[in-house]
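One protein chain is absent from this view; the other protein chains keep their places.
Going by the order they are written in, the chains are A and B; count residues from 1 in each one.
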Amino acid sequence: MRESPQSTRRSFFGLAGGVALLCTIGGEEIDVSAPNGLERADRAAARVQKPLGASLKQDIPQIQPQPGGIRREYWIQAETARWAITPSGKDEWHGRATGGRNAFTAFVYRAMTPGFASYLVDHPTIPGPLLTGEVGDVLVVHFRNADTKLDQAVTMHPHGVKYNPEYDGAYMGEFTRDGGFVAPGESFTYQWECTPDSVGAWPYHDHGPNHTLNSFRGLFGAIIVREKGAKKPDRVHNLFAHQLAPPVTRLERNFHCFNGRAYAGNTPTLTARPGEDVEVNVFGQDSNFHTFHIHGHRWKDAAGAFTDNPGFGANECVRARFTEDNPGRWLYHCHVFSHQDVGMAGWYLVE
Amino acid sequence: MRESPQSTRRSFFGLAGGVALLCTIGGEEIDVSAPNGLERADRAAARVQKPLGASLKQDIPQIQPQPGGIRREYWIQAETARWAITPSGKDEWHGRATGGRNAFTAFVYRAMTPGFASYLVDHPTIPGPLLTGEVGDVLVVHFRNADTKLDQAVTMHPHGVKYNPEYDGAYMGEFTRDGGFVAPGESFTYQWECTPDSVGAWPYHDHGPNHTLNSFRGLFGAIIVREKGAKKPDRVHNLFAHQLAPPVTRLERNFHCFNGRAYAGNTPTLTARPGEDVEVNVFGQDSNFHTFHIHGHRWKDAAGAFTDNPGFGANECVRARFTEDNPGRWLYHCHVFSHQDVGMAGWYLVE
Partner (left out) sequence: MRESPQSTRRSFFGLAGGVALLCTIGGEEIDVSAPNGLERADRAAARVQKPLGASLKQDIPQIQPQPGGIRREYWIQAETARWAITPSGKDEWHGRATGGRNAFTAFVYRAMTPGFASYLVDHPTIPGPLLTGEVGDVLVVHFRNADTKLDQAVTMHPHGVKYNPEYDGAYMGEFTRDGGFVAPGESFTYQWECTPDSVGAWPYHDHGPNHTLNSFRGLFGAIIVREKGAKKPDRVHNLFAHQLAPPVTRLERNFHCFNGRAYAGNTPTLTARPGEDVEVNVFGQDSNFHTFHIHGHRWKDAAGAFTDNPGFGANECVRARFTEDNPGRWLYHCHVFSHQDVGMAGWYLVE
């Protein structure tokens, strides 16, 4: 009547309930959840050859902003980084010591100064740098694959903005275009248009040959596009709901995270003051579906209905926007019971 | 080629595909799906000490209704109760005897007369009592933890309404406020405001130190807030889609339920007459995502699109509202195939 050791190990190491985590990487299909699966996946990714169409020659269109718009330049590089999932060692919600190993090799986007001269922020972040624009602008993203360890191509693929195929940032085998394969040491400049139907909050993420694994490792970030001249909210919080699972982290435990951290006190502590115009953009970034609940608050969804707990899936975004009117310490969390108790929760402080 | 006995047992007892059902309970993380997990979870919950902030002193704000609003008083107590999931012993949809053990120890909210003098309804119900209000009203809920068996604190946490931190009804470790820890034998009065953005149908549920397990056991109910003076539909049906899984029930079988019952003839049989204004509010109350389908009917969703099968997640609510125009015996069910065949279905009779 007891579980076998294999089963126990598998229930620890299994993603989505013991189903293999299969990744298609170039010519191979790898079960990342198998023993040595992670190493095999990375070796397969390192073997993928640069497609002919991904020449990085850059004899490609220069995208001009619309009248009144501007080119907004970002310098971003991808690199691996050691990352602690529960740096405080504590779950403040339940007053529990989280204990155990919780650091793994993440893959992150880092904001850089022009020319990749130096880090703009002195520590890695998950998500990567926030990109913002207004309708009519062009987001110009100078991207460098600066990783020296995993020896594989990565990219930046954006949602919501408009782009030519060269700027799609997607590996597509023999159909890959310039920005779809940025090998270690290489750089590429993406040019993305903020069109009228780009208004909203959107994720960007790796879409290179090993995109599933590398997105799971932390290669994602947010884009926010607003109407021309639109008033920015007083507070903008961006939260990515995602899983850091044993096949990816090689840790014993499974973590359900916001922004690479698990458990209140590690996940972002959101803040606001009464009267402020508050916006929280919440993105899915794993294979699960989630909801987003803030205690003590309600808001209008896009359809005009009131909600305090909308559902969303992978790379969808739900937006909470409200005028803050309720001081206190509040929990926010995914309301999927099996996620909220394993880390997908945090604090929202209004004072 | 055959499954091992361990595997077979696990596929019976496993929730969400063999992944451990982990609950964080005070200072501990318990795998409820493990052997004796349920008992360990309850013992852990019994060990959680009352936080200093949860004094129940009630030197807390008395919430007054808006002009024209009223205070609507409810008396509700939580208690365990023996609960049959398939009391008819039959699946009327397929004409099948359901057989087997199907009763477990549920945890339910019961409607009481003022002063907790006696039961308002002579049998336990899942969901608990329906709370209703109009914009401007205050829901005043006198709540008592009347359970004598499980020796643990429970609460009532509402969605949709507005409340001060004292009335959040959420255990938050050292940050817990008055209504967030109602120990056995104690009572507390929650005061929740029906604000303009409270209009809709919302769940309430336990949010004490053992909230996931106790919500799974049946500690949930519905709140409906309408505009001031809004016409009530002729029929209002509230359905909670949820799983009663072996780790929680300690039964051999897994049940996908509406309102604590599985299979047509046990789940609520909804009724209406042609010409009536019908409202069905459907809530998620487990870790799964669901859809809600009624045969022979369609309605407009909040966005103005027509639907007969909207999706929803944990503690989300989707509302069907239509003028009845189609006499007959109709199936309603979750359209997730793996749920509908294992109990998440019922009858809608129009005559």
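What we mean here is this: contacts are C-beta pairs under 8 Å (C-beta built on N, C-alpha and C of every residue); 3 or more make two chains touch, one makes a residue touch a chain.
This one's a predicted model, so the numbers in the text were calculated from it and none came from an experiment.
Although one chain is not drawn, the whole complex shows that of A:66, A:88, A:105 or A:164 it is A:164 that touches it. Within the full complex, the residue among A:65, A:268, A:311 or A:346 touching the omitted chain is A:311. The missing chain, though absent from the display, is touched by one residue of B:101, B:250 or B:300; that residue is B:300. Even with one chain removed from view, chain A keeps its contact list with that chain: residues 4, 6-7, 9-10, 14-29, 34-35, 157, 159-160, 162-165, 168, 170-175, 195, 197-200, 202, 209, 212, 215-216, 286-287, 289, 301-304, 311-316.
For chain B, the residues in touch with the chain missing from this view are 1-4, 7, 10-11, 14, 16-19, 91-97, 254, 289-291, 293, 295-296, 298-311, 326-331, 335-342.
By definition in this document, only the chains that are shown with their structure count from here on.
Taking the mean of the C-alpha atoms as each chain's centre, chain A and chain B sit 33 Å apart.
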